[in-house]
Structures are given as C-alpha cells and as structure tokens.
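What follows is a set of notes on a single structure, which appears directly below.
In this view, the complex is presented without one of its protein chains, the others remaining in place.
Coming up: chain A.
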Amino acid sequence: MKVTVDEEKCCGAGQCVLIAPEVFDQRDDDGIVILLEAEPGEEQHAAVREAAAVCPAAAIELTGRD
C-alpha cells in the first residue's frame, strides 16, 4: 500500500491523526496533514483505509494492492 496526501485539499480536520497516528500527523501552524509513513506496514492498513474513507476533504489517496 502506498499513501499520498493532497495538501491543497486537506482542511486540517485531523481525523486521520485520530485514527492512524503512526501514519499521519499535522503541521503545528496550520494543521495541514503530514505523511509520516508513505508505505505503512501491514498492521496499519486497516486504520489507514479508515482514515482515507473518513477524511472529510478526500485528501488521502491509497494506491497499490494491499
């Protein structure tokens, strides 16, 4: 699984950080998403999928098979 984030779409909601804190963080100043782990390990996949689904700005994209 490969994760990409679109900083321009991100609204700083931080839902992704609540769900997958090992993969996502937020910038201190404007809250925009920081991708900590572009190719997260297997154990993170379920959380990352949920974060991508719940992100209110559709700013998280997942590619690759599993």
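Rule of thumb we're sticking to: a contact is a pair of C-beta atoms (placed from the backbone, for glycine too) under 8 Å apart; a residue touches a chain by one contact, two chains touch by 3 or more; residues count from 1.
By our rule, contacts and distances are computed from a predicted model.
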Worksheet entry | Hidden subunit of the complex - UniProt protein name among "Amino acid ABC transporter ATP-binding protein, PAAT family", "Sarcosine oxidase subunit delta", "Reductase C-terminal" or "Cytochrome c" | "Reductase C-terminal"
Worksheet entry | Contacts of chain A with the absent chain, listed as residue ranges | 11-15, 17-18, 26-28, 30-31, 49-50, 53-58
